[in-house]
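Of the protein chains in this complex, one is absent; all others appear in place.
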Amino acid sequence: MKTSRRGFIAAMSSPAPSPADAAEQQHGHQHQTVPSDISLRVKSLESLLVEKGLVDPAALDALVDTYENKVGPRNGSKIVARAWVDPAYKRRLLSDAPRAIAELGFPSVQGEHMVALENTGKVHNMVVCTLCSCYPWTLLGLPPVWYKSSAYRSRAVIDPRGVLKEFGLDLPANVELRVWDSTAELRYLVVPERPAGTKDMDEEALAGLVTRNSMIGVEKVKSPTQRVVR
Amino acid sequence: MKTSRRGFIAAMSSPAPSPADAAEQQHGHQHQTVPSDISLRVKSLESLLVEKGLVDPAALDALVDTYENKVGPRNGSKIVARAWVDPAYKRRLLSDAPRAIAELGFPSVQGEHMVALENTGKVHNMVVCTLCSCYPWTLLGLPPVWYKSSAYRSRAVIDPRGVLKEFGLDLPANVELRVWDSTAELRYLVVPERPAGTKDMDEEALAGLVTRNSMIGVEKVKSPTQRVVR
Amino acid sequence: MNGVHDMGGMHGMGPVQPEINEPVFHERWESRVYVLTRAIGAWRKWNIDTGRYYIERIAPAEYLRMSYYERWFARLVELLVKTGMVTQDEIRKGVPEPGAQKASPPLRVDGVPAVALNRNIESNIDRSVRPKFKAGQRVRALNIQPLGHTRVPRYARGKTGRIHRDNGVYNFPDTNAEGRGPKRQHVYSVRFTARELWGAQASPRDFVYIDLWDDYLERA
Partner (left out) sequence: MNGVHDMGGMHGMGPVQPEINEPVFHERWESRVYVLTRAIGAWRKWNIDTGRYYIERIAPAEYLRMSYYERWFARLVELLVKTGMVTQDEIRKGVPEPGAQKASPPLRVDGVPAVALNRNIESNIDRSVRPKFKAGQRVRALNIQPLGHTRVPRYARGKTGRIHRDNGVYNFPDTNAEGRGPKRQHVYSVRFTARELWGAQASPRDFVYIDLWDDYLERA
């Protein structure tokens, strides 16, 4: 876990131990041998805020439960699956995402300020927030660490095809690539291509194929056969 | 010393203790209570390089002596003082600095790739290296920490008048300000204005007035009366 | 501000490193920082733009050193003190000052479902605010260097694109972040060619869409 979040510290190309590495190691060791300083500080702040009556401890626990268990990419997957099976729904989703999302019974507020982007064989969309970490969390859950990383934020706009390659997607040169930098309150949901070999699958099964990363636009949805082969 | 080199860590505006501050303090304490890790690592590298015959220890000591005791702003000061007392010399310095510098008996190599910039009541020059720390060290000695700092490098080109104000120089709006970003092998020596009240001073006394910072262009040379008043 | 947070186009940040089976939170304290921030948000002592600004104000070396939720924690402490909700002394000691009145939290457990999935953004429909531009027009992102919060990335400044879509009316981050009013105005999705942004080496089939406010744009 530390590794993935410290990607930006991967210093020079040579594996020579540099002072940077040493400092990192030292830092890492500290955090392993003594209780994490930040953890203690957060605990102390929480108890202060509770004692001051600024937050309700039960509400905090309910919030954690909500983000850990009640939101997540499956919300987005359902929308994508519906769009795959219902062309009229897809049209509504692409032209007025908030309304189309509300149709599926999600509270309408969730869909507000949402834009759906369709990936096809000719146009590929991917989403980034270069300035911070804006993300359609009401539909996809909280963003993964890589989405919030300096690596992704810096490179997605200047080297999007290189980034996609690292996700295993070698986009043909003739495909138009659209990178959406979420600088405002609009949130972007990518509707990936329906993969081959899914003709006989129902909506629920299709939703099970849709990955979070495909709705950010950094990978395609694999066909069920591909998944088996892997 | 730590303080001045850690200027860029001066975090938020509010004096609230932030986790950043805490981390800094922790780091600082470490360096006070145990021998500095970097110091040990440098020692170890030096002894390795000596043992391998890659460097001559006597040469290392001679180099330290040179930079600590044999180069410094007084070389630049002599050139400035000469330019102040000898208008023909000043013209030569401004049109062909390398040759004019060599005239004063400095090894000619020192003057190569040097450009002299004259500050007047109408035009003010200041020098920065936004990309690293390029500096006319053959004439001024090694650069001060502030010159190499992120603060100076980032701000000198976008907020030069703000930077000058922090050095105590409130440049009138009608003075043209020229910032020289040393991106190549050219090195810039600012010839500051000769201050008032120095008519009777000889060249050596004048050289004594010239400060390093005035030859970088971040301050003016104060007249001897000003110096006394302070 | 031209901060290190504005990192679109930077090199040297390493490869993107997706994590398999990533948990929502990696450590307990991360989840607590997140929900404390959300729960304190219910006091409405600061808005989303101020919140973003106080992440950006973290000194660059610290910003890059910190993990995501370390930044959130730094911001929370900073804003709690700044708004007077807690004192520095209380932060230091971890207990309320003697005699401090106990408040009543605006977000209770029964309010969580309504709050947790709601971004709480006003409607973007406001016929009283006229757009300056319309779809299809060529625009240039202004070459401006705001010292405070702004949402026009540096890599777009001075660059020319085309209005792709009028997204409706939103608060203006630059003023809203500092309590100088929402200054509501239209936000457009603007389509830039990668070649305009990055030069001739970029693929002619790459485009970047950036959401930009009226005040960031001029006709081109």
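We call the chains A, B and C, going by the order they appear; numbering starts again at 1 in every chain.
FYI, a contact is a pair of C-beta atoms (placed from the backbone, for glycine too) under 8 Å apart; a residue touches a chain by one contact, two chains touch by 3 or more.
As the structure is a prediction and not an experimental result, all values here were calculated from the model.
J.: Just one of B:153, B:194 or B:220 touches the chain that is missing; which is it?
T.: Answer from the full complex: B:153 touches the omitted chain.
J.: Tell me which of B:163, B:191, B:207 or B:221 is the one touching the absent chain.
T.: Among B:163, B:191, B:207 or B:221, only B:163 touches the chain that is not shown.
J.: Decide which residue listed in B:138, B:198 or B:214 touches the omitted chain of the complex.
T.: Per the contact definition at the top, the residue touching the missing chain is B:138.
J.: Applying the definition given at the start, please give the residues of subunit B touching the unseen chain.
T.: Per the touch rule, subunit B residues meeting the hidden chain are 1, 3-5, 7-10, 36, 38-39, 41-49, 51-56, 58-64, 66-68, 70-72, 107, 109-110, 112-113, 115, 128, 130-133, 138, 141-142, 144-146, 148-158, 160-161, 163, 166-167, 173-186, 213.
J.: Which subunit C residues would touch the chain omitted from the figure, given the whole complex?
T.: Counting over the whole complex, subunit C touches the hidden chain at residues 1-4, 9-14, 56-57, 59-61, 64-65, 142-145, 147, 157-158, 198-201.
One rule holds in what follows: only the chains that are shown with their structure count from here on.
J.: For subunit A and subunit B, what's the span in angstrom between their mean Cα positions?
T.: Computed from C-alpha means, the inter-chain centre distance equals 48 Å.
J.: Suppose each chain is reduced to the average of its Cα coordinates; what separation in Å results between subunit B and subunit C?
T.: Here the centre of subunit C sits 39 Å away from the centre of subunit B.
J.: Between subunit A and subunit C, what is the gap in Å from one C-alpha centre to the other?
T.: 17
J.: Mark out which residues of subunit C touch at least two other chains, giving numbers and ranges.
T.: Residues 70, 73, 77, 91 of subunit C touch two or more partner chains.
J.: Scan subunit B for residues touching two or more other chains and write them down.
T.: 19, 23
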